[in-house]
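The complex appears here without one of its protein chains, the remainder shown in place.
So, chain A:
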Amino acid sequence: MSFDRTLEKLKILADAAKYDVSCSSSGSKRTNTNKGLGNATGMGICHSYTEDGRCVSLLKILLTNHCIFDCAYCVTRKSNDVKRAAFKVQEVVDLTINFYRRNYIEGLFLSSGIFKSADYTMERLVAVAKKLRLEENFNGYIHLKSIPGASDELMREAGLYADRLSVNIEIPTKSGLKLLAPDKNFEDFIKPMEKVKNEIIQYKTEKKIIKSTPKYAPAGQSTQMIVGASGENDFQILKTAEHYYKNFNLKRVYYSGYIPISLDDRLPKIGTEVPMLRENRLYQSDWLTRFYGFQTNEIVNLNHQNLDLDIDPKLSWALRNLHEFPVDVNKASKRMLARIPGVGMKSVAKILMARKYRKLNWEHLKKIGIAFNRAQYFLVCDSNLFERRDLSAKKLKAIILKNSNSKYDKLLSPQLNLFS
């Protein structure tokens, strides 16, 4: 391969792919049984982190940034004046294999601009994955983008070689999509997602009867939504996420704070701050529903449509539900332990184990590693020291904020000054 030419393309096509935030390389079950290259089992590995603090786990590139669509929020949109390039199938294969052999990456995340047609593009993506699996004996992780509108046959084939498939809905509301991506059809997003979902269900049933059923997308499906591009609120975003988790069995929904890249007046101006704090709060909420047993409605609902920025969503829920507290750490169910602000799931597990031996007091809890500053107002333990004042939610919030240092202080302080 010509290294100089490849280098040039890599710069363009990595730059264009970086706005896709999905980076996970876990959850697959591809063991290296054929003495081949790679082993994608269980845990994912972040091989490096860029200066923005995001992990580098997969070689994340576009096959090409030529695109027939003109979605306002996208850097590869047809009308944007950027350098265009396209990889050959073999180039992507060589890059992946050689990066993998040096332990730079866990595998490949291949996406693409849409050239000619959806099927033509999807066919190329599948060709790369197929070559890696069949010719190179590659057992590393492959994440392919499902191209909206691709045919069922191609989606079926894609899942045979890829570990994960994803299609980005990007804009959470139909009206937003109409405004920002007028050429795109909402149904086109759903179609490949539906197909992959059904194939996974079918694979799981067949697998029970015939053990050798070929794997189908073992790491499941994911999607991504842009936050802060089309004026949607957190209630809409999290409800949309809930819908996809439930109806399409998604493994992950990613939230991507919009990075202004366009002069288009339908979008935030260039230079507008990336809503990183909001994005963080959305992820926290996502975690609460996936691991802490919360329902989306408890976190956001019609009366509470936006997440608080100055406190985390669990604390916010607790302050709205003070009647549930204090929780007795030595007696409470796992469900309630997980709801105490400042107590994470790791601590919950430790508490459940440790309290079998003796009643836990503050010393024990601190050593276990709970965030005392938040947790102290919401629990009682084997000690007669506990919060006895009947504090209102507002007062409690003020006390907690006063005693905490948030890494977001800088972002928050101007707002706080407004109200003080």
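Just so it is clear, a residue touches a chain if its C-beta (ideal position, glycine included) is under 8 Å from a C-beta of that chain, and two chains touch if they have at least 3 such contacts; residues count from 1.
Definition applied: contacts and distances are computed from a predicted model.
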| item | value |
| --- | --- |
| From "Sulfate adenylyltransferase subunit 2", "DNA metabolism protein", "Carbohydrate ABC transporter ATP-binding protein, CUT1 family" or "Branched-chain amino acid transport system permease protein", the hidden chain's UniProt protein name | "DNA metabolism protein" |
| Touch with the omitted chain, as defined above, among A:Cys46, A:Ala127 or A:Leu322 | A:Cys46 |
| Options A:Lys145, A:Lys184 or A:Lys350, residue touching the unrepresented chain | A:Lys350 |
| Touch residues of chain A, complete complex, unshown partner | 3, 6-7, 10-11, 14-15, 17-19, 31-32, 35-39, 43, 45-56, 59-60, 95, 98-99, 101-104, 137, 257, 259-260, 274, 276, 350, 353-354, 356-358, 360, 364, 367-368, 407 |
